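Removed: one protein chain of the complex. Kept in place: all other protein chains.
Labels run A, B and C following the written order; every chain starts at residue 1.
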Amino acid sequence: MSTLTQKKGFGATLWDYLTTVDHKKIAKLYLIAGGFFFLLGGLEALIIRIQLAVPDNNFVSAGFYNEVLTMHGTTMIFLAAMPLLFGFMNAIMPLQIGARDVAFPFVNALGFWLFFFGGLFLNLSWFLGGAPDAGWTSYASLSLHSEGHGIDFYVLGLQISGIGTLIGGINFLVTIINMRAPGMTYMRMPLFTWSTFVASALILFAFPPLTVGLALMMFDRIFNTGFFQPSMGGNTIIWEHLFWIFGHPEVYILILPAFGIFSEIFATFSRKRLFGYSSMVFATVLIGFLGFMVWAHHMFTTGLGPIANAIFAVATMAIGVPTGIKIFNWLLTMWGGSIKFTTPMLYAVAFIPSFVMGGVTGIMLASAPADYQYHDSYFVVAHFHYVIVGGVVFGLLAGTHYWWPKMFGRMLNDTLGKVTFWLFLIGFHLTFFIQHFLGLMGMPRRIFTFLPGQGFEVGNVISSVGAAFMAVAVLVLLYNIVKTSINGEVASADSWEDGRTLEWAIASPAPEYNFKQLPLVRGLDALWVEKMQGKKEMTPAEPLGDIHMPNSSILPLTISLGLFVAAFGFLYHDEKSWSLAVMLIGGVITFGSMFLRSVKDDHGYHIHKEDLIDDNNKGVKA
Amino acid sequence: MKKWLPNMRLFTLFSFMALLLAGCGEPYVSALQPAGEVAEMQYDLMILATLIMVIVIAVVTVIFILVLLRFRRKKGDENKIPKQVEGSHKLEIIWTVIPILLLLVLAVPTVSATFKLADVSAMDKKDEDAIVINVTANLYWWEFEYPNQEIVTAQELIVPTDEKVYFNLKAADVKHSFWIPAVGGKMDTNTENTNRFWLKFDSKKTEEAGGLFYGKCAELCGPSHALMDFKVKPLPRAEFDQWVDKMTAAKGQEKPETSTDVARTGEEIFNTSCITCHAVNPGEKRPTAPNLANFGDRSSIAGKLEHSEENLKAWLRDPEEVKPGNKMTGTYGDLTEQDLDALTEYLMGLSVED
Amino acid sequence: MATTNSNSGNPKVDLAYRKRKSAEEMKFQVISFALMIFLTVIAFIAVGYKEYTAWFVVPFILLLAVVQVIFQLYYFMHMNHKGHEAPKMFLFSGVLIAAITVLAFMTIIWW
Partner (left out) sequence: MHVEEKLTAETFPAEPEKATLEGKNKFLGFWFFLGGETVLFASLFATYLALKNNHGTGPSSQEIFQMPLAFAATMLLLTSSLTSVYAMYHMKNFNFKKMQLWLGLTLLLGAAFLGLEIYEFYHYVHEGHTITSSAFGSAFYVLVGTHGAHVAFGLCWILTLMIRNANRGLDLYNAPKFYVASLYWHFIDVVWVFIFTVVYLMGMVG
């Protein structure tokens, strides 16, 4: 262990995490918070499936169902999937490019706390008069009509966490452009880094429209403006456009990093370099680019007219081509390889048919006239759970098993991992395959119940049984985590023995400065290149020297906390006498913290050469 | 070269898929049992798309299975290092071009159908004969106005079969979406503009479905979104015209005839408690509540319950129980059991049929 | 590292050279400023002088705005200097998406 992270008491550890600016610790924070929200979203999914298991059910009331449904979608997308991916990006991407940290460690921490407080705020709605209930899309007419404060929680909570995501994206972009180790050219970057790059670019351009949309909705709800009020000349379709200009890129923000994770896993466990690396990069960029041209495919039935529908239909179909390139490249990566079926590899392998199923139904949806039938039916629900669960969640589970040793220093149990995998896989297909047919048979989505005699009974009960399988799978995973952190196998640097990229060149878990000496990268799959030449570690690109480290700071937390507090003031602004005071207090906390940050110079500190040499004797290689 | 052979195979596969999917669901709600030109066009597109997708999935699956069978790491291979292949331009071109071609096959009929389904030019021609219906979606109930015939009904849409019926779609409060799965895809009812589209109801399929289709609201609109159903009754043109005549005739009457004393009591209660919201004259539009002029002829109550006296009483006793969040709950004071009996008798007698 | 940008070993000579270069550049900045003011005045006149139809004036003033913004970006914000490849790429991507958004809002929300 490094001299700088000796055993500490609980209080000190907690303080350490609250103030950390280390990308590896922030990654763990993302993983914990995102994991918690995933369980919450999953619990909400279970409520949905219980309610819909039989016709005319009374497990939950209609109003409550809408809240659960809205929070399930919102939580899963904004507070579970994206943060979990951010966790892996934080933990792994700097290691993969041979960097000591991200470009803006302080901003990195700020991004996390903004997300966290935004998510917390959103979920407090459960206890403060009811959660948002207009669907995760929160279409304007319904959301302006919605009573209580649910929608206000949605608007303010997503605004806060959205800012966190945006600055996180900028941070990754700059890191990848400016902080690569010597020799790490763009075309030598691992695909996970590439997909982080493209996803971050999508975040940069997709979140501002959401920010604007949320702001307009906030103005309409809180200050009585007329953006979405037809009686004042407003137009609700503007919200739909702004939401989907954000919303469609958002789904690629989710899937591209998952693609990146799979690319790493396929190459590693096939012991083969990624087939068609440059076309993989090209396809990733192209998907990102096309992602901005297709948003109106969510609005085919809005009545935009045949010209718009036709253009967006064809543009949408085009995305199938680069995605197909990726699928075939993965297959050909395995072709001729030496495939080892570890738990992460099982997820990667199962991902291919599952995701292709979801992708091709996406292409079916893109056929506008047919979408008049599919739209807002369970066919769409089936489509997006196939791509999201079969793509993103599989990716997250694969990444969890794959990088767990690198992040926590212990292997997860492979047998338990495989139990989770099979239960989850079976449950997933059981739940969602049948939903295609339910949709085609006329079952609309977002319904809190259905009446008997329409032919929906069998399908729904099968679907609910499937969800139970997934729940058990998740419980087994939790058990696995608890069990192995007590007595799991300790991970070596190259935990899977077939590691190809730089993260496997340093100890598991990585020391806080990552690389004692920056590595010299001599080709794609930098570590593999060295291994093939019979070396065990990277060639350093610089002599051993002092390492500059950023200082910890509590300010990211307090800046975010201030916004969290101020949001309550906004929410109750014309209802409670204390609202103005609360707004001011929040503002003072936030701006005060920002002011402190800007007047107090922060030059970081250095780890001295002597201490690093010391480390060496204790067995840490870099 | 036998050019027809692939066509033949395609055709077989096509009909096989069609067979597989048809028979799914109930004929009165299922989009897989198309009962009109629009639904048929959409169904054909679905089948074509499914076919292409089955091909794609088949190709992927074949490669996938081959890979998994042939290239697993076997005992004794633990130290084998496979050849590190960079890629293959030839293969990459193949799997770029073939998907593009497949997508073109789907794109062309997609575009053509998009324009066909959007063709409502007959509405602008002020064609007297074309049936136009103004649909207004309200929180959990549907109003159907026939502007050319100047009659209004609610909850149960009555249309002629085997001809194009044109719709003007609008929402009164929040956005809803008008969907009759068996007859054609949906169209949103927006709050700020009127959307237009057409549907066609096939007479034979109507019969097979039992004379009645289910319509649904397909846009989340509040607690009772799930229950915002309506029914569609397609009639042959002659019968439809008769119905219109009866409705028109009923408009002339001062008020609907009432036959029994109980019904008359019901009428009185109705006129004190309900008339402020509900119209009973088929010529009158009220934004507040469904027109009840032909309530006795309907096949459902509030779009959801089966049409029976008990159910009507249940609805009047506590609408909230039936449709959470509906706009009638708590607007008309308490009703005694006698009141309910009277109202039921009266309402069931509201009919334009003989 | 401070002197990595120098060409000669003598920082004094270098400084003089750099100052001259900056002054040169400043001259361009002032010229572009004058042009920007000029374009602005033209735009205001085109609108104030009520003879032209909207079909002409709107595209015309939009064009003037675009030209003016290019001056801002390339001269005032130094996008003409090297080392701006990444900023350029991302700014133009942003502009592209911005253009699509505005275009869509002007064409497909017409009611």
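Criterion: a contact is a pair of C-beta atoms (placed from the backbone, for glycine too) under 8 Å apart; a residue touches a chain by one contact, two chains touch by 3 or more.
Remember, it's a predicted structure, so these values are computed and weren't measured experimentally.
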Shown chains touched by the chain that is not drawn here: A, C
Full-complex contact with the absent chain, from A:Gly111, A:Gly150, A:Gly213 or A:Gly442: A:Gly213
Touching residues (missing chain, whole complex) on subunit A: 103-104, 107, 166, 170-171, 173-174, 177-179, 204-205, 207-209, 211-213, 215-216, 219-220, 223-227, 229, 232-235, 238, 242, 245, 595, 598-599, 601, 603
Positions on subunit C contacted by the hidden chain, ascending: 1-5, 11-12, 14-15, 18-19, 22, 25-26, 29-30, 33, 36-37, 40, 43-44, 46-48, 54, 57-58, 61-62, 64-65, 68-69, 72-73, 76-77, 83-84, 86-87, 90-91, 93-95, 97-99, 101-102, 104-106, 109
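The criterion applied here is as follows: only the chains that are shown with their structure count from here on.
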Centre distance in Å when subunit B and subunit C are each reduced to the mean of their C-alpha atoms: 54
Between subunit B and subunit A, distance of the C-alpha-averaged centres to the nearest whole Å: 36
Per-residue multi-chain contacts in subunit A, two or more chains: 235, 237, 305
Sites on subunit C at which at least two other chains make contact: 111
Contact set on subunit B toward subunit A in their complex: 21, 24-26, 29-32, 39, 41-42, 45-46, 49-50, 52-53, 56-57, 60-61, 63-64, 67-68, 71-73, 77, 80-88, 91-92, 95-96, 99-100, 103, 106-107, 110-111, 113-118, 169, 171, 173-175, 177, 179, 181-182, 184-188, 190-193, 195, 214, 216-227, 229, 304, 324-325
Parts of subunit C lying in touch with subunit A, wherever the complex brings them together: 86, 90, 93-94, 97, 100-101, 104-105, 107-109, 111
Subunit B-facing residues of subunit A, complex: 61-63, 66, 134-135, 139, 141-142, 145, 230, 234-237, 270-273, 275-279, 301-303, 305-306, 309-310, 313-314, 317-318, 320-321, 324-325, 327-329, 331-332, 334-341, 349, 352-353, 356-357, 360-361, 363-364, 366-373, 375-377, 437, 440-442, 444, 446-451, 453-455, 532
